[in-house]
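Sending over a structure as structure tokens; questions will come in a sec.
Only a single protein chain was left out; the remaining protein chains are all shown in position.
Labels run A, B and C following the written order; every chain starts at residue 1.
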């Protein structure tokens, strides 16, 4: 049986760039980490070692820097689109370009001074060919915790089940959400703010009978709040905070002292779509 | 437009387990990190908060521990299969189970003493339903470096290209490879060893005109060496070691002093299949 | 020459605890990571294997949990002191106890809901014997960046110097500061807030001719602002943001596009004391 190259892609990952935009009285900053990936007709590279179709990944990095200069410094979706269009326009050997951008959070302290925010990232991913473009934006590592309004009971038990049912637990998670925009003309900034707000409002206000139920409710809230979003995927690790048993010390522990843990952790994922 | 739950899955991630197998004169150890994921009919959980179909992820963790006791301690593919079968047999609400296992490398020093090996991991991933099973095994973080036999020249240049062509560079990468076995009856241990050996032999012996060419050659070598592997995917970051320009100090630098870098890095991926 | 045990200490590290304080209408949370270390007369443990003087580190962990319940949930210096006193009172074999606590930042979103703040940590370290106690508090990983008011020129040059002088650069750092309180009766909360504010005000308002000068100015500002602090140590990595040379692309780059880097980095440290 012959061996076939059925798929290939290449590019540059973790291209970091800091753009400073100079206004009259103050500066804005945007810190990004960018991934670039090409797909196309690269059989000769793989099979015969002919590199003539390969734009170096080092050039991809340079291009990120150069195009960052022309970019407004505002919506990462615009920058990703500009990169994708540039690469497609100048590389006929490339069939599809994928650009991923994650934006680091900085908070202004003064006109020219900033402090680093949380590890939450605003993200986007553009998958573009010469005839189509798909835009998926979202958040990752949005860490939240609530100390009331979360339960987990009535679940299936088998002979290996030792977990105790609870009507009141700590619920902590690091939300990753990615949603798809209806088209490339939507107002990226406001849509992103509204989607994020809908997720947080759901977390705060809705009682949680399970992480699954909360994840679905978050997705539903985003789709109801933002007409220009057509689908959403949420990934919620259950970062367990375990209630410490103080009976051996003759003490009760009415949801006061917990041990936060990193591993193992639950992982709950849902995808919702308008139909 | 109504909103639909189009996909969902849940499970436990990063379940760590150390199994010690007691022989007459010595012990064997296996340190694993296990992920479990269920798919199935869980609409009621998400929509109405009815948890009756939800086996807790804590129970999944307990099950990993209990079944680790019965497992031989040898092939991780066997353990993953046993877990998948257990969960399918006992959970009619579950349509598909996915088990991922990564094995940490320990080297024997004495009958009961071991030292930690490299960060390379042996991996497997079983995706099982009641009618089908898919087994994908591989390695990740297999870090290699060569100081001869690697070039990169003849590539496409545009106005943003500053990279210099080279007939002799350092080539460093952290290989991730996953391959598919023909069926669940193959000899997992020998196949894995042969596949890994074929990858390393290619890295060592074949001149590299590009990472792309080497990645393809590795895949081809595995498919030629192991009849029971039907397809393979390789992902090779190009962990650039940059030659330092010593001209400002009045010195030449004939491939002697490099700065190893983590970011940005190239990323080259290929998939090969028998046809 | 005989061999002597000249020093020894033991304890428990990375004890994580989440304390939830229940008020009438809302909850407060405190997430801590605690290290405990004992010094004392443990020669028999090391030399003859007699464990009778060893309080297990597991018991230290339990004690952290139990005492967290009685703690107010407010100043970490109080909790550290309570732990040190407990261990000294109950362990005559122990000469000195060292407690280190780092507090994770959470921001309130609602009465019972919180979102994770930055990776900045409020820290304290209590070193206590039966006759003396030393309290060192501070911050770590307080990441700041400014895009104006930072220069580096007029420095020493030798034959290996290639750095260009600049009157205007990006200055980014992750501040670690530890200061010593005059006595255990100071108002820990307000002192900490004032010290942190003095550091940030200096960063924002003072022009920086060097990281060294800024580090000293920060220390001086803290000592001037907080009478109850007697000395301070600052450790400032210079997280270089390198200006990208766009001349090869026919473009200038007037402090607009930078590449943030993690390594290598400068590291500047100062200690100031009232005399």
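Points worth noting:
Heads up, the rule we're going with is that contacts are C-beta pairs under 8 Å (C-beta built on N, C-alpha and C of every residue); 3 or more make two chains touch, one makes a residue touch a chain.
Predicted model, so just to flag it, every value in this text is computed and none were measured.
Only one residue from B:3, B:44, B:96 or B:200 touches the chain missing from this view: B:200. Interface note for the absent chain: among C:72, C:90 or C:193, the touching residue is C:90. Screening C:132, C:163 or C:247 against the full complex identifies C:163 as the residue touching the chain left out. The chain not shown here is touched by just one of B:3, B:29, B:44 or B:225, and that residue is B:29. Contact between chain C and the unshown chain involves residues 1-16, 35, 37, 42, 45-47, 49-59, 61-63, 66, 90-91, 93, 152-158, 160-163, 209-213, 215-216, 219-220, 223-224, 231, 237-238, 262-275. Seen from chain B, the chain kept out of the figure touches residues 16-22, 27, 29, 31, 62, 65-66, 68-69, 106, 109-120, 142-149, 170, 200, 203-205, 241, 244, 246, 249, 251, 253-261. For chain A, the residues in touch with the chain missing from this view are 159-160, 162, 248-249, 262-263.
Keep this in mind: only the chains that are shown with their structure count from here on.
In a homomeric contact, the two copies may use the same or different surfaces; for chain A and chain B, over half of the interface residue numbers are shared, pointing to the same surface. Chain closest to the overall centre, judged by the mean of its C-alpha atoms against the mean of all protein C-alpha atoms: A. Chain A and chain C have CA centres that are 30 Å apart.
One inter-chain figure worth recording: chain B and chain C are separated by 38 Å, centre to centre, where each centre is the mean of the chain's CA atoms. Rounded to whole angstrom units, the spacing between the C-alpha centres of chain A and chain B is 23. Looking at chain B, residues 160, 162, 262-263 sit in touch with two or more other chains.
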